[in-house]
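Shown here: the complex without one of its protein chains, the others still in place.
Now for subunit A:
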Amino acid sequence: MKHMKTILAIFIGGLILFPLLYANADNSAKPETMISKKCLKCHQGFKKMNDTLAGNFKSSSNKAKTIQMKINNGMKLVKFTKDTTIKNVPSIKKLKGTIPIRVHYKRVGEDLVATEIVAKPEMKVPKDQLIGTKKLAKLVAMGPEKGDYTLVDSRPGNLYMTAHIPTAISIPFPKMKKLSAKLPKDKNQLLIFYCEGFR
């Protein structure tokens, strides 16, 4: 009977300890991936990548060889070296504004060092769908009635609030489906979309 108790104790102890030990071992080697909620809206696959950060570019310092990025409400710092590759912009210096970026990194001591920085690629739009600044300015000067158009600002609402092209209405892209009642009833009317622009 006493024997049984000991075996049981070891067994139960093992049951408790084993996952703990395992989890600890797992944690130290666990790849750390942080993807902002905004990115996840369209890129669920980013979660499965190892050692990846995705969010918005904030600033970079060539002296400190570091870039700073915003992920949700926190900031992350990642170092870069001459071996860091960069995609969709010619160089790290050309990262501007708050452009979305994805960073693959390795851990070196306490630091995160980028192996690859991927800027969000430019959207490809068929040429016959594009409208230029001059043509749009002419329409805007006429106004939506005389010019017979609807101009839609697809950026987040706070950017519309800060500044927008005259005569535009705000339909942030994620709300397109819900707010499509704001779109013209006449499906043949000229409908123009704009956002923060490509680089």
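Simple rule for what comes next: contacts are C-beta pairs under 8 Å (C-beta built on N, C-alpha and C of every residue); 3 or more make two chains touch, one makes a residue touch a chain; residues count from 1.
In the analysis below, contacts and distances are computed from a predicted model.
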* What is the missing chain called in its UniProt entry, if the choices are "Nitrite reductase (NADH) small subunit", "Ion-translocating oxidoreductase complex subunit C", "Rhodanese domain-containing protein" or "DNA-binding response regulator"? -> "Rhodanese domain-containing protein"
* Structure fact -> Of A:118, A:136 or A:169, the residue touching the omitted chain is A:136
* Asked: Of the residues listed, A:49, A:118, A:169 or A:183, which one is in contact with the missing chain?
  -> A:183
* Structure fact -> Among A:35, A:89, A:119 or A:152, contact with the omitted chain is made only by A:152
* **Contact set of subunit A toward the excluded chain (per top definition)** => 59, 61, 63-66, 68, 74-77, 79, 109-111, 123, 125, 129-134, 136-137, 140, 152, 154-155, 159-166, 171, 173, 176-177, 180, 183, 187-198
